[in-house]
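Of the protein chains in this complex, all but one are displayed in their positions.
After this line comes chain A, so read on.
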């Protein structure tokens, strides 16, 4: 047969050639490291920020952007960071790990970012951490909550480039247990997301509450996959088990749906104590409006009415003026991230990663959410976020946090070395 293409023998030759070159290539040294040599603060300070900007959770990305952009404007209006302009580029993280990885590489290797921030999902954060370590840039995580990030990647594996400014799952699991122990309920159940976040938080809640209040029972669990729109089977399962308390970290649009369907099913007449660790997110409160029942326990990573400090009040007022929105928690974490970068760079007089790590470790930061301290061992920001009961206030078109209880981060966050019971609350001292 007359073949129009190249002959097989030619092809084999080329294959061998390539193989030989490949084998050679790995052995030969090649100058890398030009990128690594960042001189003393020179030129603009570039922050690569990624958040979800597409799909059903795109609203979160917009709130990330609002906070970050506002900080950028304020910092540059006041003369930048140590006299240098702050620059930012925002990219869509799409909630998928491969996209997050590509963004990080684009930021560092192509756009030449000095610092990185953002990241929404836990899976993304865990995927990105080792790469950030290799690329040697600071990454400030502003939304992903998995405790594995700080416990395993930073503390145990020593990826010192990763920091987290938002509260981790401890706030959702452990702190909720501290709230639950003072409630009369002795039987608890959950409708939780059917993925790592849901499993981890429910385990943490059971573990800590079991220690705080021996004898408490966990009677039912129902797992809702990502994208659930019909929560009625889950609600029925829970109501059949007749618990006194319900715990749920279902979040964003799904939480709105669940609350509406639970209301219709009359669940809140039967179950008096409801804990929603991420119920204080603005998209949920605004989305439910008056349909959010009163006296539901809610929390988040930040709530705009706490702390009652002049700094926070001024910030919320400015934010409303700039964007005509109440700040979501990701807006606050994004905003404070920029100021954390500013403080760290000015403290060490450099934008080099190694020096920034030293500057950030143990650094205190006055932010709208109150005083944050970056814990030296695991790079987790320690700050308090209240738990509170939903209440109606004529000043707001949505439910706010009425009675507030603060469980200090020191009491409810796991402690290094993150092994054994001594690392988990309750702590003796």
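By our rule, contacts are C-beta pairs under 8 Å (C-beta built on N, C-alpha and C of every residue); 3 or more make two chains touch, one makes a residue touch a chain; residues count from 1.
Quick note on the criterion: contacts and distances are computed from a predicted model.
Enquirer: For the chain that is missing from this picture, which UniProt protein name fits: "Tryptophan synthase beta chain", "Acetyl-CoA acetyltransferase", "Branched-chain amino acid ABC transporter permease" or "Putative DNA modification/repair radical SAM protein"?
Expert: Options "Tryptophan synthase beta chain", "Acetyl-CoA acetyltransferase", "Branched-chain amino acid ABC transporter permease" or "Putative DNA modification/repair radical SAM protein" considered; the missing chain's recorded name is "Branched-chain amino acid ABC transporter permease".
Enquirer: Considering the whole complex, which of A:53, A:86, A:189 or A:365 touches the chain not shown?
Expert: Touching the chain that is not displayed is residue A:53.
Enquirer: Who touches the missing chain here, A:106, A:268, A:396 or A:418?
Expert: A:106
Enquirer: Using the definition of touch stated at the top, determine which of A:148, A:164 or A:399 touches the missing chain.
Expert: Answer from the full complex: A:148 touches the omitted chain.
Enquirer: Name every residue on chain A in touch with the hidden partner chain.
Expert: Residues of chain A in contact with the hidden chain: 3-8, 10-12, 14-15, 17-19, 21-23, 25-28, 30, 32, 35, 53-54, 90-92, 96-98, 101-102, 105-106, 109-110, 122-123, 126-127, 129-131, 146, 148, 153, 157, 195-196, 199, 226.
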